[in-house]
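Just one protein chain is left out here, and the rest sit where they should.
So, chain A:
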Amino acid sequence: MTPPELSPEIVLFHILPKLPGKSLLRFKCVCKQWRSFLATPLFANIHLHHLTTVDPHRHEKVLFMASTATSGPLAAKMVQSPSLVVTHYNQNAWIVASSVNGLVCVGILKHTTTEFFDMTIWNPLTGEYKMLSKPIDTKCYSRNAMAFELYYSCSDDDQVPNRFEWQQLQVEGWSVGAGRASLAGGSTADGSSRALKLVRAYDQARELNNLDDDYKILSITTDRNVYIYSLRSDSWRKLESTLDHEDRIPCVGDHNLLDKKLHFLMGKRSRYIIIRFDLKTQKFTKIAVPPSCGRENLSLMVVRGCIELTRFRKVLRGTRMIEMWRMNGDGKWMQIVNISYPPDVDRTMRTKPLYLLRNGNLIVKLTFYGIGISICKVDPKKNYTEDELCSGSTIGPLRTYIETFVSPNQYVT
């Protein structure tokens, strides 16, 4: 077979965006054109668009940080299993605060303080990062802050950056133009110059139309003050909204983003409640947890587009139960998991289920008092054999994560 005449647009715009992040990182070496194209915001957004629209949650992974490795700070060292990413760091306290579109917000702690010394937005895949300017209120950086959540914001209701522009470019200039040129006997050289033109047109369109596209951080302090950080302007501002005083119950520290709304699980003893913050209206509302939820080890996560609550309950004779609920679109809770877990063999250990994988396996956190923490994968079908994924003296919270090329420095001119 003779080699087909292959236009660069097929490869650059239609094959590369369909590749996983890790392959793309290697393929930077293929040729100079690929390396420069892979570094453009246009590519980052087409790739992200593909990840989040075609089978949206297929590429979702779980990410957390552990303090075991000897690599440099903010180095992209990951240990991967099919759905898990572990990032390592050598300073004692890098904690993942939150993650969106492949960007991760990380707080840096100095050994004994309860405040983050610095905050950074980091892309673990490319290793790029940006240190944030200091907040107006130092309480924003408190480790006990009620919430610290990174999110993507755009006046367009879409969750994906610049989808509108990309589709418009596709319709107006790209596919149609390509078809006509080829029928007239166009060559691949045309394709190449069109590719360049598109990158330029995209940059201009972004400049002109989308000044409000931004990555933001919502921070709620222990005083119930609400602050928002903007990556575009690298600055903080205070919001009028505050939480009601009657809600002075301590946060249990789990918060997650869904549909432009942040969800926090708060509570003490038997009073758990989910607080929802609407990013658009900037108002707080409350959601009740399932009535059968108890008082032990409740945790919240947004997994594959749904809110999930997990509870780990001790019953008689050391047997434990794992229960999970998922909130459906209509706001009703449905129990999805209800299994018993074998009794503790070693009494110095505490177990907390964290995440239910698609194949039914669970990711659990084992705390060995005075020794450290271990993250394991547990297969309920195989007599609960624990498969250790990583261990360390401290391990940050788990976050769902996708590997993208989104740059934390995209707004720096």
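Going forward, a residue touches a chain if its C-beta (ideal position, glycine included) is under 8 Å from a C-beta of that chain, and two chains touch if they have at least 3 such contacts; residues count from 1.
Assume contacts and distances are computed from a predicted model.
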Identity of the absent chain, which is to be given by its UniProt protein name, from "SKP1-like protein", "Nicotinamide-nucleotide adenylyltransferase", "DNA topoisomerase" or "E2 ubiquitin-conjugating enzyme": "SKP1-like protein"
Options A:Ser23, A:Thr319 or A:Asn359, residue touching the unrepresented chain: A:Ser23
Interface with the undisplayed chain - residues on chain A: 1-7, 9-11, 14-16, 18-20, 22-23, 25-32, 34-35, 76-78, 127, 175-176, 178-180, 182-183, 185
